[in-house]
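Structure below; questions to follow.
Apart from one protein chain that is not included, each protein chain of the complex appears where it belongs.
Note that the chains are named A and B in the order they appear, and that numbering of residues resets to 1 at the start of each chain.
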Amino acid sequence: MTASLRRHLIASAIGLASLALSPALQAQTPAPIKAVASFSILGDLVKQVGGDRVAVDLLVGPGSDSHVFQPTPSQAKLVGQAQIVFSNGLGFEGWMSRLLNTASYKGRHVVVSQGIEPVKGKADNHGHQHGHSHGGAADPHAWQSVPNVITYVGNIAKGLCEVDASGCDIYQRNAGAYIAQLKTLDADIKAAWAPIPLAQRKVITSHDAFAYYAKSYGVKFLSAQGVSTESEASAKGVAQLVRQIKKENIKALFVESISDPRLIAQIARETGTKPSGALYSDSLSEPTGEAGSYIAMMRVNTRALIAAVRGL
Amino acid sequence: MPHPPADPTASAAPVIELHNLTLGYDRHPAVHHVSARIAPGSLLALVGPNGAGKSTLIKALAGELRPISGSVSGLTGQRIAWLPQHSGLDPSFPIDVRRMVAMGLWHRVGALGRFTAEHRRLCDEALAAVGLTGFESRGLDTLSGGQLQRALFARLILQDAPVVLLDEPFAAVDNRTSTDLLALLHRWQRQGKTVIVVLHDLAQVLAHFPLTLLLARELVAFGPTARVLSETNWGRAQRMQEPFDDDAPLCAASPDPQGDAHAHAHPHTPTHTHREEALP
Partner (left out) sequence: MSEPAVTPFLAWLMTNPLLGPLVEFGFMRSALLGCVALSLSAAPVGVFLMLRRMSLTGDAMAHAILPGAAIGYLVAGLSLTAMTIGGVFAGLAVAVGSGLVSRNTVLREDTSLAAFYLLSLALGVLIVSVRGNSVDLLHVLFGTVLALDDPALLLLGGICAVTLAGLALLYRPLVMECLDPGFLRQVSRWSPVAHYGFLGLLVINLVAGFHALGTLMAVGIMVLPAATARFWVRRLGPLLLMATALALGASLSGLLLSYHADLPTSPTIVLSLGAAYLLSLLLAPYGALRHQRPASSHLKA
């Protein structure tokens, strides 16, 4: 027998042996729980609580718009194979019940917003189609207030415990640790806003997604009157917005819906404001981006809001 | 553009010479080896049967056509007043007659010069000379065919060029207009201008033109009208008419400026000569 041939034989023997032993090894590590979260923010929360024990799939990915989401057949299959599905509720996922029906889903469906105090939604005045309703019904963007998310986390942990009792200790431990982080976050946000006088806490946005943030942290969010996404701007619309900004002495202008950046620049010039960028309302950024996790998102939003309000 | 002296008669009309001129389209000759010498101050009618090449010849004199071979001398750099058979004028343009006619004063005012009261007076005089007094402020689109032709003649008057070339100027006008305008041609001759006119109405030619050039692709006759418009000459002209022949061989004639009888390798029966007439 040559030296190389011997080496090959030994390697194969080891390989075969490990193959024989592997079922025994695998018996030690449980298969991860198949979870589906409706959108990126929820997905992050579930990952925080579930850790390695849960494999989370997202329906509406980062940067996508859950308002115009259309589930694909492969996503229906995903849901069908899942052990637990998490959704926000409060009318945010108007497509969810249909999707669960299509997938013939029989597993556990956790609506994480159970138990929070909803804020009534405003009649929306942005131009695009909605998968959820605003007027009269509840405003679904409850995650913009950190205390609400603490409730979310509790519901997530409870749900996971029901599906995977053996891991319940781990879930509770993870949840507790994460809730501690959330409490710090909440305190930090309040502290950041503290030095800003209430009269100055005014922001114009185009998307009515911050009602819960407004309530928790005492910031007034006004919607851009008269200027909407799809249509070309009218002089009246621009005039109304300018008047509003001047009257309320608003310094912060977050208007992604005016698609023409030059128009925003014109409005900023006329009112002496500086147009600020965009806020993260319904979704995280890409995982490597600045708002890749919920906590990061809230910090980024708060920083942007405060800087804008200060006129920086 | 050089400014002409105030007295139009002082600008001398040149001697115009055609040297073995061949003109054509797509290598087919429409005018074949024509040589002639036109003295200054000539009032010359250019006649011939249909398709004789009269328009082609006068276009070449006007500089609109480049010769296939041969040349024209005496007209380079010369100011020419040229009225083509189909004027490119747009009669629907919103302008009044006086302003259209004033285009003839380009050699005095150019693109940027001021248009003075004196110029306006000249325009009105020109319009009077063609019988269009009272039409000065009328829109161009309100004129009849005859009136428009008169207006174009008024523009020619204002151009005040030593050489006047006209291609069938009376084709679409009534007798009264053509009579009036023919009188104008005489006036120009008296002023020393060289006036060359393509005409098909032989009665007009006999009555008004001292000189005639009879063309039937080649020069048939050139000289005093009565002599040129003889039965023999006219008969010869009729016979010379041929359509363009795609199978004709190359013309081997050399472009010799002295241009006398030479051999041709193309088929036509009668002989032809190049006649030169020295005129008083």
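The criterion applied here is as follows: a residue touches a chain if its C-beta (ideal position, glycine included) is under 8 Å from a C-beta of that chain, and two chains touch if they have at least 3 such contacts.
Note that the structure is predicted; figures quoted are calculated from it, not measured.
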{"item": "Contact set of the excluded chain (shown chains only)", "value": "A, B"}
{"item": "Chain not shown: contacting residue from B:84, B:192, B:210 or B:224", "value": "B:84"}
{"item": "Selected from B:112, B:203 or B:250 as touching the chain missing from the view", "value": "B:112"}
{"item": "Residue in contact with the excluded chain [from B:16, B:100, B:122 or B:184]", "value": "B:100"}
{"item": "For subunit B, residues in touch with the removed chain", "value": "1, 62-63, 79-80, 82, 84, 87-90, 93-96, 100, 103, 106-107, 109-112, 139, 141, 155, 159"}
{"item": "Missing-chain contacts mapped onto subunit A", "value": "226, 231-239, 242, 259-260, 262-263, 265-267, 269-270"}
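To be clear about the criterion, only the chains that are shown with their structure count from here on.
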{"item": "Inter-chain centre distance, subunit A versus subunit B - centres from mean C-alpha coordinates, in Å", "value": "88"}
